[in-house]
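Just one protein chain is left out here, and the rest sit where they should.
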Amino acid sequence: MPDATKTIKSRGTVTIDVEHCKGCDLCIPACPPGVLAMSTAVNHMGYRFPELYPGCTGCAACSYVCPDFVFEVFRFDEPVLTEVPA
Amino acid sequence: MTTTNPPVGPVLDTSAAPSVGARMVEAQKPDLLLTQDHHMCPGCGEPIAVRQFLETITQLDAVERAIGVAGIGCYTSFSGSMDVDLVQALHGRAPSVATGVKRMLPDALVFTLQGDGDMVNEGLQEVIHTAARGERLTCILLNNGVFGETGGHMTATSVIGQRTKNSLDGRDAEYHGYPVLIGDLIAQLQGAAYVARGSVHNAGAVARTQKMFKRAFESQLAGAGFSFVEVLTMCPTGWFIPTPEGPGYMQETLGEVHIMGELKVDGKVRTTDELHAENVAKQREVDEALAKGGLHT
Partner (left out) sequence: MTTTAPSRDRVLMEGSEALARAAIVAGCRFFAGYPMTPFTEVLEHFARLLPDEGGVCINAESELEAVGMAWGALATGARAATGSTGQGLSLMQESFSEITLAELPLVVFNMARGQQDYYQATRGGGHGDYRHIVLAPQDVTEGVEHVQLAFHLADKWRNPALVYGDYLLAHTQEALSIEKLEFPDLPAKDWAVDGSLSGTGGSRAVTPLGVSKVGQRALGQEGKAQYIATKLPLMEREVRVETGFLDDAETVIVAFGAPAKFVKYAIAQLREAGHKFGYVRPITLWPFPYEAVAEAASGSKVRRIGSFELSAGQMVDDVRIGAAGKVPVEFIGGVSTDHSGFGVGRILDVEVIAARLLALHEEREMPVIPGYEVNSYQLQPHQAEATR
């Protein structure tokens, strides 16, 4: 029996400058669709950093609240679709 | 705004710009910052505020006349990384130095960058007189209710009950007196044309704060008089709390006393009730906009 999947639409994306992150966590609750979560790995300073999951809207809230200039924010011309387990 | 559900799906590659068609909507750092590196603590609100006014100067096409006058505090290191002609002043003394600069260069966009210890403790007289004289410059206050650089001591803006290094049981009105609501004080002065208090506790607040910077600088460029933007910023180190708790703590302490909003516009001082109502409405507006996909127009 095939696993059920659903499609998540991402209208935007970000680049994350992992090595400059100081692990403050402020971006996590700031993201309206909730598609950021802190990593388990750490960067060279020993901090965990945010990782991006499907569903970004390109709203740039993460960039607004980040004290360390970690994010660059993009809007796709066409939304990118990702299949995930339902 | 906060989500209780963990995100689903694979972790996406965020190491480089997208390979499919996309346009950048937010640069990694402002043009006027020479480097993104700084020594502010994790979760510090100051760089968040600095970004906003630097971007505003660029947006207003006022770069080639921008001159900053920096006070002394954690933010002083931005004197070296802001790509603006700059005069470094002493603790509390930026408004008088900025006065000298602006009087000699009336067409320059002159701003001060100060903390609450600098401006409201050491330099209270300076900022009040500069505002009263209606000097056509913009004083920017990063208010975190502590002396951050020296380790988290009480300032004139610390609120009743706030724990600091020299009010370990919380600020006590009887012993330590009451906070100075500097934005409100300045708004009462006739020489002050535009007075606003922003905050960086969430994306919506940051966006509102950027608009305040824009209106303040526009007011200076129009020769309207003294302009003032206070920004509540988090200092988890100085508040002895974990970084994710910064915004919430700030809203519950400083934010309850130093009310966010445009305190004086076009010569008219606004009431606390007006500000509260506006804050509730604006937050709702911003939450809706973010949910729809952005604050950009």
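Residue numbering begins at 1 within each chain, and the chains themselves are lettered A and B in the order written.
Convention: contacts are C-beta pairs under 8 Å (C-beta built on N, C-alpha and C of every residue); 3 or more make two chains touch, one makes a residue touch a chain.
Since the structure is predicted, the reported quantities are computational estimates derived from the model, not experimental observations.
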### Task
Just list which of the chains on display the missing one touches.
B
## Note on the structure
In the whole complex, of B:H129, B:R163 or B:H176, the residue touching the missing chain would be B:H129
### Message
Out of B:R65, B:R215 or B:K282, which residue would touch the omitted chain in the full complex?
### Response
B:R65
### Query
Of the residues listed, B:I48, B:C74, B:A98 or B:V159, which one is in contact with the missing chain?
B:A98
### Interface with the undisplayed chain - residues on chain B
31-32, 34-35, 58, 63-67, 69, 76-77, 79-90, 93, 95-105, 108-109, 125-126, 129
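What we mean here is this: only the chains that are shown with their structure count from here on.
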### Query
Roughly how far is chain A from chain B, going centre to centre by Cα mean, in whole Å?
26
### Message
Which stretch or stretches of chain B touch chain A in the complex?
### Response
1-3, 5-12, 14-18, 20-29, 33, 36-38, 40-48, 51, 200, 202-203, 206-207, 236, 243-244, 246-247, 287, 290-296
### Message
Which residues of chain A touch chain B once you look at their complex with the stated criterion?
### Response
8, 10-18, 20, 22-26, 28-37, 47, 51-55, 57-78, 80, 82, 84-85
